[in-house]
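Up next is chain A:
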Amino acid sequence: MITLEDYIVLATLLFMIGLYGVIVRTNLLMLFFATEIMLNSVNIALVAISNYYEDLTGQMFAFFIIAIAASEVAIGLGLLILWYKRHGNIDLNTLKSMKG
Partner candidate 1 sequence: MEHILSILIFFPAIAGVLGFLINRDGIRIYAITITMLEFLISLVLWFQFDSSQIGIQFVENIPLIPEFGVGYFLGLDGISLFLVVLTTFMTMIGIVSIPENTKDMRELLLTLLFLETTMVGVFVALDAILFYIFWELSLVPMLYIIGHWGGEKRIYASIKFFLYTFAGSLIMLIGMLVMAYLYFQATGIWSFNLLEWYRLQLPVDYQLWLFGAFFLGFAIKVPMFPFHTWLPYAHGQAPTVGSVILAAILLKMGTYGFIRFSLPLYPDASVYFITPVAILSIIMVIYTAMVAYAQKDIKQLVAYSSISHMGVVMLGIFALNPEGITGSIFLMISHGIVSGALFLLVGVIYERKHTKMMSEFGGLASVMPRYALIFGIMMMASVGLPLTIGFVGEFLSFVGFYKISHVMTILGGTAVIVGAIYMLGAYKKTFFGQVTKEENRKLSDLNFREYATLIPLTLLVIFLGVYPKPVLEPVDKSVKAVVSIMHQKAITEEGKNTIPLIDLSKEIK
Partner candidate 2 sequence: MELFLYTALFAPLAGSLFAGIFGASPKNIITGLVTSSLIFLSFVSSLFLFVHLYNGGEIVHVEMMDWIMAGDLSVPFGFVVDNVSSTMMLVVTLVSTVVHIYSMGYMEHDKGFNRFFSYLSAFVFSMMVLVMSDNFLGLFIGWEGVGLCSWLLIGFWYHKESATWAANEAFIMNRIADLGMLIGIFLIYWNFGSLQYDEVFSQVAETDTTILTWIGIFLFIGAMGKSAQFPLHTWLADAMEGPTPVSALIHAATMVTAGVYLVIRANELYSLIPEVGYFIASLGAFVAFFAATMALVNRDIKRVIAYSTLSQLGYMFVAGGLGAYWIALFHLATHAFFKALLFLGAGNVMHAMDDELNIMKMGGMRKVMGWTAILMIVASLALAGIYPFAGFFSKDKILEVAFDSNHYILWGVLWVTAGLTAFYSFRVVMLVFFGKERYKDFGFHPHEAHKFMLWAMSPLAVLAIIAGFFEHQFYNFVTGVLPHYNFSEEIHHVVGQLILVTTGIALTGIGIAVFSNMYREGVFSTVLQNNFIYRFLDNQWYIPKIYDEVFAKPYIELSTLLWNRVDVKIVDATVDGIAKFLHTTGEKTRGMQSGNLSHMLRWVVAGFTLLLVLAVVYTYYSI
């Protein structure tokens, strides 16, 4: 039997992986992947908990997140391509125009 805990553990693990990616990766594309993983881990947790409480709100939230993530990726990738066309790379370390 797959219990709620298993889902939560899976979500946490995925989240950690995503977080790790966010911290160490400098390639913007990889960063997007990492954030997607984190979002999806949250989705898993939301769906699992909503199922556990038999409350649909959580699943609705998960849909919202998927929708937002999709649009976000669309805009983000667009910007990314634009950036690549201008600078020839998508390395985070070169994005320093906001240095204080």
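One rule holds for everything that comes next: a contact is a pair of C-beta atoms (placed from the backbone, for glycine too) under 8 Å apart; a residue touches a chain by one contact, two chains touch by 3 or more; residues count from 1.
How these were chosen: all candidates are chains of the complex that A comes from, given by their letters.
Quick caveat: nothing in here was measured; it's all calculated off a predicted structure.
Here chain A is shown alone, and of the candidates 1 or 2 it touches 2 within this complex. On the chain A side of its complex with candidate 2, the touching residues are 19, 22-23, 25-26, 31, 92-93, 95-100.
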